[in-house]
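A single protein chain has been removed from this complex, and every other one stays in its place.
Now for chain A:
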(Lines give C-alpha, C1' and ligand atoms only; values in the text may rest on other atoms or scores of the structure.)
Protein backbone atom coordinates (compact mmCIF):
# COMPACT_ATOMS: atom_id res chain seq x y z
CA UNK A 1 0.00 0.00 0.00
CA UNK A 2 1.20 3.47 -0.80
CA UNK A 3 2.47 5.80 1.88
CA UNK A 4 -0.55 8.12 1.59
CA UNK A 5 -3.08 5.37 2.39
CA UNK A 6 -0.86 4.19 5.22
CA UNK A 7 -0.73 7.71 6.63
CA UNK A 8 -4.52 7.76 6.39
CA UNK A 9 -4.72 4.63 8.55
CA UNK A 10 -2.38 6.11 11.17
CA UNK A 11 -4.15 9.49 11.25
CA UNK A 12 -7.52 7.75 11.65
CA UNK A 13 -6.18 5.66 14.53
CA UNK A 14 -4.78 8.82 16.13
CA UNK A 15 -8.15 10.55 15.70
CA UNK A 16 -9.93 7.64 17.39
CA UNK A 17 -7.33 7.72 20.19
CA UNK A 18 -7.92 11.43 20.75
CA UNK A 19 -11.70 11.06 20.70
CA UNK A 20 -11.49 8.25 23.27
CA UNK A 21 -9.15 10.32 25.44
CA UNK A 22 -11.44 13.35 25.39
CA UNK A 23 -14.70 11.48 25.69
CA UNK A 24 -13.63 9.42 28.70
CA UNK A 25 -11.32 12.11 30.07
CA UNK A 26 -8.46 9.61 30.26
CA UNK A 27 -5.12 10.55 31.88
CA UNK A 28 -3.37 8.87 28.88
CA UNK A 29 -2.40 11.17 25.98
CA UNK A 30 -4.40 10.61 22.77
CA UNK A 31 -1.20 9.79 20.89
CA UNK A 32 -0.38 7.00 23.33
CA UNK A 33 -3.96 5.73 23.07
CA UNK A 34 -3.39 5.63 19.32
CA UNK A 35 -0.18 3.67 19.85
CA UNK A 36 -2.01 1.14 22.03
CA UNK A 37 -4.83 0.83 19.48
CA UNK A 38 -2.35 0.21 16.65
CA UNK A 39 -0.49 -2.42 18.69
CA UNK A 40 -3.75 -4.22 19.53
CA UNK A 41 -4.91 -4.13 15.89
CA UNK A 42 -1.56 -5.60 14.80
CA UNK A 43 -1.58 -8.29 17.49
CA UNK A 44 -5.17 -9.28 16.61
CA UNK A 45 -4.09 -9.41 12.94
CA UNK A 46 -6.88 -6.98 12.05
CA UNK A 47 -4.17 -4.79 10.51
CA UNK A 48 -1.34 -6.34 8.56
CA UNK A 49 2.16 -5.07 9.27
CA UNK A 50 2.63 -4.29 5.55
CA UNK A 51 -0.28 -1.85 5.70
CA UNK A 52 1.57 0.49 8.03
CA UNK A 53 5.21 -0.54 7.66
CA UNK A 54 6.21 2.00 5.02
CA UNK A 55 4.77 5.08 6.75
CA UNK A 56 6.14 3.98 10.10
CA UNK A 57 9.66 3.66 8.78
CA UNK A 58 9.36 7.07 7.06
CA UNK A 59 8.13 8.72 10.26
CA UNK A 60 10.55 6.98 12.63
CA UNK A 61 13.49 7.70 10.33
CA UNK A 62 12.73 11.43 10.62
CA UNK A 63 11.67 11.32 14.24
CA UNK A 64 14.43 13.52 15.63
CA UNK A 65 13.80 16.17 12.95
CA UNK A 66 10.15 16.35 14.00
CA UNK A 67 11.28 17.54 17.44
CA UNK A 68 13.08 20.63 16.15
CA UNK A 69 10.11 23.06 16.50
CA UNK A 70 9.28 21.66 19.95
CA UNK A 71 12.86 22.30 21.02
CA UNK A 72 12.82 25.83 19.64
CA UNK A 73 9.77 26.31 21.87
CA UNK A 74 12.21 26.49 24.81
CA UNK A 75 12.65 30.09 23.62
CA UNK A 76 9.29 30.97 25.16
CA UNK A 77 10.30 29.73 28.61
CA UNK A 78 13.98 30.70 28.79
CA UNK A 79 13.28 32.89 31.85
CA UNK A 80 12.35 29.77 33.84
CA UNK A 81 15.87 28.41 33.31
CA UNK A 82 17.68 31.49 34.55
CA UNK A 83 20.20 30.73 37.30
CA UNK A 84 19.00 27.11 37.41
CA UNK A 85 21.12 25.59 34.67
CA UNK A 86 23.62 23.78 36.91
CA UNK A 87 21.14 22.29 39.42
CA UNK A 88 18.90 21.24 36.51
CA UNK A 89 21.84 19.56 34.78
CA UNK A 90 22.71 17.70 37.99
CA UNK A 91 19.11 16.53 38.47
CA UNK A 92 18.91 15.32 34.86
CA UNK A 93 22.22 13.43 34.98
CA UNK A 94 21.79 11.88 38.43
CA UNK A 95 18.26 10.69 37.76
CA UNK A 96 19.34 9.24 34.40
CA UNK A 97 22.06 7.25 36.20
CA UNK A 98 19.53 6.13 38.83
CA UNK A 99 17.16 4.80 36.14
CA UNK A 100 20.03 3.00 34.39
CA UNK A 101 21.38 1.32 37.50
CA UNK A 102 18.02 0.30 39.00
CA UNK A 103 16.68 -1.01 35.67
CA UNK A 104 19.92 -2.75 34.68
CA UNK A 105 20.55 -4.43 38.03
CA UNK A 106 16.92 -5.55 38.39
CA UNK A 107 16.67 -7.05 34.90
CA UNK A 108 20.06 -8.78 35.22
CA UNK A 109 19.12 -10.29 38.57
CA UNK A 110 15.74 -11.54 37.35
CA UNK A 111 17.00 -12.90 34.03
CA UNK A 112 19.80 -14.82 35.77
CA UNK A 113 17.36 -16.12 38.37
CA UNK A 114 15.07 -17.41 35.65
CA UNK A 115 17.97 -19.26 34.02
CA UNK A 116 18.86 -20.74 37.43
CA UNK A 117 15.34 -22.08 37.79
CA UNK A 118 15.57 -23.91 34.49
CA UNK A 119 18.74 -25.74 35.62
CA UNK A 120 17.03 -26.61 38.83
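Just so we're on the same page, a residue touches a chain if its C-beta (ideal position, glycine included) is under 8 Å from a C-beta of that chain, and two chains touch if they have at least 3 such contacts; residues count from 1.
Note that in this section contacts and distances are computed from a predicted model.
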| item | value |
| --- | --- |
| Omitted chain (choose from "NusG domain II-containing protein", "NADH-quinone oxidoreductase subunit K", "Transcriptional regulator" or "LrgB family protein") - UniProt protein name | "LrgB family protein" |
| Touch list for chain A against the chain that is not drawn | 7, 10-11, 13-14, 17, 27-32, 34-39, 42-43, 49, 52-53, 55-56, 59-60, 62-77, 80-81, 84, 87-108, 110-112, 114 |
